[in-house]
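Read through the structure below, which is laid out as structure tokens, and then see the notes.
Missing here is one protein chain; the remaining ones are kept as they sit in the complex.
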Amino acid sequence: MDKLLQFGRSMLQPLLAVFVGLAAGAIAIVIVGGSVAETYAEMWKGAFGSFYFFTNTLSRATPIILIGLGVALAFRAGFFNMGSEGQMVLGALSAAVTAIYLPGPGWFKLIAAIIAGIISGGIWSALAGWLDARFRMNLLITTLLLNYIAALFAGYLVSYPLKDRTGSAAMAQTVMLDQSVWLPKLFKGMSLHAGFILAAVGAVLLFLFMRYTVKGYEIRMLGGNPLFASYGGVQRGKMMLLSMFVSGGFAGLAGSVEVLGTQYRYLDGALTSPGYAWSGIMATLLAGSHPLGTAIAAILLAALQTGGMGMERNTEVPLEVSSIIQAVLILFVSAKLTYSFIKRRKARS
Amino acid sequence: MDQLFDVSLFASTLRLVTPILLAALGGALCARVGLFNVGLEGLVLMGAFSAIVGNHFTGNVFAAVIFAVICTIIFSILFGYMSIHLKANVIVVGIALNFLALGLTTFSLRAVFDVKGAYYNKDMIGLPKWEIPLLQDIPWFGEALSGHSPLVYLSILLVIFLQLFLFKTVTGFRLLAAGENPTAAKSLGIKVARIQYGAVLMCSVLCGLAGAQLSLGNVTMFTEGMTSGRGFIALVATMLGQSNPLGVAASSLLFGFMDALSIRLQGFAMPTHFTMMLPYIVTIAAMLFFKDKNYMQEARKSNESSR
Amino acid sequence: ACGSNKNDAGNATNNSAATNNAAGETKEKKKIALVLPEKIGVNKFFVLMDEGFKKAGSEFGAEVKTIESTDPAGFEQNLRATVAEDYDLIITATFQAEDALKKVATENPDKAFAVIDTVVDLPNVRSVNFREHEASYLMGALAGLATKTNIVGAVVAMDAPLLSKYTSGFEQGLRSTNPEAQFLVNYVGSFTDPVKGKELALLQHSKGADFIAGMAAVGDNGVFEAAKEKGFYTAGQDTDRTGEDPEHIVLSQLKGTDAVAYETVKSFVGGSFAYGVADYGLKEDGVGVTFITRDSASALSPFIGQENVDQVKAIAEDIKSGKTAVKNPLAQ
Partner (left out) sequence: MLLQMDSITKSYGSVTANSNVHFSLRKGEIHALVGENGAGKTTLMRILYGMESPTSGEIQLNGKPVSLGSPADAIKHKIGMVHQHFMLFPTFTIAENIVIGREPSKGVGFDRKAAAAETERLGKQYGMLVDPWKKVAECSLGMQQRVEILKVLHQGAEVIILDEPTGVLTPLEVKELLIAIKGLAAQGKSFILISHKLQEIMEVADRITVLRDGKVTGTVEAKDTNVEDLSRLMVGRDLVHISRNETNRGKLVLEVSNLSVNGAGAKALLREISFDVAEGEIVGIAGISGNGQSELIQSISGLLKPDKGMIKLLDHDVTGAPVGAIRACGLAHIPEDRYQWGVAKDATVTENGLMGHARKHQKYGVLSGSGIRRMVGEWVTRFGIKTGSLSTKAQFLSGGNLQKLIVARELAQKTPFLIAAEPTRGVDVGAMEIIHGELLNKRDERGAILLISSELTEILKLSDRILVMYEGQIAGELDASSATEEQISLLMAGGKAVG
């Protein structure tokens, strides 16, 4: 009963926020002369309107969930990992390269590619952790900067040595992966692929790990107060490398499943332009670094995006306005509306 | 070597660095009051767009700059209200604002000028280029330092002004206090929220100027997304300079210089992708010297009792 | 900004004369979608295409809808959605569309597709391809003849394969007329950065370039501004941009995407739509250069000079006839 009440209270805030966000979005729609009901209906349809669109939303959410989980882990350990983008790019590239050049049967290459993606994303992230632990370089800055370096490096590889020379050869991309290494689709004719299962399992595992294991406990305490953790015998340096590695590993996995499940090749810019990394960070922050919450927030953000596309396709509301509405919704969802609301009510009573 | 380090390199550095520096100073003010402003990119974009709008309607560049500042202030109030008043996560707000700014400017570009992508009008006059009387006659320096837009010189003055403001004035002192230990500041009756709003507003003024320099100083046009990541570079400069105006200036200049240099390195043997990495790699290397606060100090600070 | 962008332009004065045969007024209105792999935004290439598409829609009485995408993943989704929403013809464009189109077109063999600016070899897809390098070649040849300093430059958006069609074509042309000339290339690293584009042009000018071609999408605007400030000569892409500043913007490379979009809609409504590959180069008048292949409303700049124009017109004829071969850097 108590738990139920607590749950209800914790749901009040996001619900209220979504409500206010929709109201604010409605104002934007009215300003451009759209019909609020129709626009939101199209948005809903684009995100959840049918099984097809629902799975579409989930497939878009897949990399966001994985990135969000990685970021959540690092945040929980007290490390501000802003480098998901670079980690994802390198993970994706390594997965593609492994899948293309490794000999062996398809299933073997697929697994190897996923592992390669996780490892290279993890190493890139752990590098930032190492620079911080060893040289006291601010992690926030290094991770941000390493993004640019990773993107340029990957860009170079696919523009020159690894470039796809079959076909029109006009894109900076690797060759298409052999069909045997593609991640299977979950439903025929839908874009949702097995990567989503990985993301969902990842969320549950991370949740269980953080909550019920010794290491998870240590990571949480390290994030809560690093002095307390080190006083209790947690080794910050080691933990930093470990948690940054796992954090980057999630981002690398995100890149890998995009390559193996959606694009079937590494295409320069295909992972950076949708802003998956920023969405992932937002999902994490919206959920207060709770793994399951992060997954839900990621789906919500993905739904806003796919909904926005639906809105653009089927109404006269232009694409820019749909991005305005998305931003407004996010802003309000992030606001701790109940905070001031409850406080005020208390003061009065 | 002569090819690399010519006068135009320094002139170009100064021009390219001004918007970054202005935004980074704004970021530093926010950081000083405990608001990590990821929304610089969006604020600068707003500034760049509204400067062009102002110019279009008033036909006066200075009025346009003022207009840009006002619009950016209005936009930043949203940032302040969300993160200070409604206690939203400041980073989420920053990211969302970046998206919002991109959407709003693109949309308004169409609404105001009825064009897509870029607004350019050859009759539009940008910020004047000031030749500085004595300076311009000094052989090498004159060429590098003279003949820039007023905002370039203003940004240099602002660095000094902010340094003095933060460390020499009462208001600056309280601003530092509010960021250093908000609980203690509140316990002294200092209005921390009000100071935070103040910092956000000052930041938006600076970002407005940064945007104006971009769209009326560096070039005279607005194009969709023309900030091209400069706001994030400014964020790095803010952190690297440890939110000290002089430090921020130094790190912005370092980055700007390396950026200008990397352009010149294009075409020398190395692939472009690698020359483009140069500013980022050098910035990381510079961090070896700009040592950050120890995590212990950081942790001590955040684990003072709140009761 | 990502992905890519193709510029260029052939101003393709649409042959609006051929319109009024009013083919299918009696039949039900055809539903045609133009699904773009990115936002139209700053991209003249897409702007033109959209214009040609809409124009054809209203002239031939088709129901047309342009759908922009925010990113590659969103593009595939939009493409699938248009299939689901049962458009009669789905037009898309650029290399970026290739992967998704291959998948979707294979899965929907009964649906009609068209793709502009790349080739997708499927029975239900009509492909239209451009040979931009031929136009670039002409521009390079002209630049080689016109330069007084023997240094010419190009400010390019990104060091990416698809843009080498422009730089390589340009360089081949330049070499053909002026083997001595130095060719400076600088990359902006973005499609949306006029500020850096301008700095790069200023740099090239300071190194002595007197003709600097803009190949940087929006960055071109920055190049133009630098030209105006410093008094060198420059060239634009896609449409005839000489009108913006005839004194300095002395040439434009053209690419007829609007005409292609227009023709595609027209042929579909009129029933003459055919699958397969159509290739547009100089010969087909799909690409070109102002003054050489097309007249311009602006006066010819003395920097270029009628004499050089005549010489390059001859080169253009050689390319059309196959006497001169322009190497496509993307073909091996």
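For the reader, a short list of remarks on this structure follows.
Chains here go by letter, A, B and C, matching the order in which they are written, and residues are numbered from 1 within each.
As a convention for this text, a residue touches a chain if its C-beta (ideal position, glycine included) is under 8 Å from a C-beta of that chain, and two chains touch if they have at least 3 such contacts.
What you see is a predicted model, and the numbers here were worked out from it, not measured in a lab.
Contacts of the undisplayed chain with the visible chains, over the whole complex, involve A, B.
For the chain missing from the display, the contacting residue among A:230, A:243, A:279 or A:326 is A:230, taking the whole complex into account. Across the interface with the omitted chain, subunit A contributes residues 212-215, 217-218, 220-221, 224-225, 227-235, 347. Touching residues on subunit B toward the chain that is not drawn are 168-174, 176-177, 180-181, 183-191, 299-301, 303-307.
Here is the rule we go by: only the chains that are shown with their structure count from here on.
Note on interfaces A-B and A-C: more C-beta pairs are in contact across A-B. Annotation: 36 Å between the Cα-based centres of subunit A and subunit C.
A straight line joining the Cα centres of subunit A and subunit B is 28 Å long.
Across the assembly, subunit A contributes 155, 159, 323 as residues in contact with two or more other chains. In subunit C, the positions touching at least two other chains are 1, 159. Interface of subunit C with subunit B (complex): residues 1, 40-43, 47, 159, 184-187, 189-190, 192-196, 198-200, 202-203, 206-207, 218, 221-222, 225, 228, 244-245.
Residue ranges of subunit C in contact with subunit A, taken from their complex: 1-4, 38-39, 65, 67-74, 76-78, 80-82, 84-85, 95-96, 98-99, 107, 118-119, 159-162, 165, 330-332. Contact residues on subunit A toward subunit B in their complex (touch as defined above): 32, 131, 135-138, 140-142, 144-146, 148-149, 152-153, 155-156, 159-160, 225-228, 236, 278, 281-282, 285-286, 318, 320-321, 323-324, 326-328, 330-331, 334-337, 339-340.
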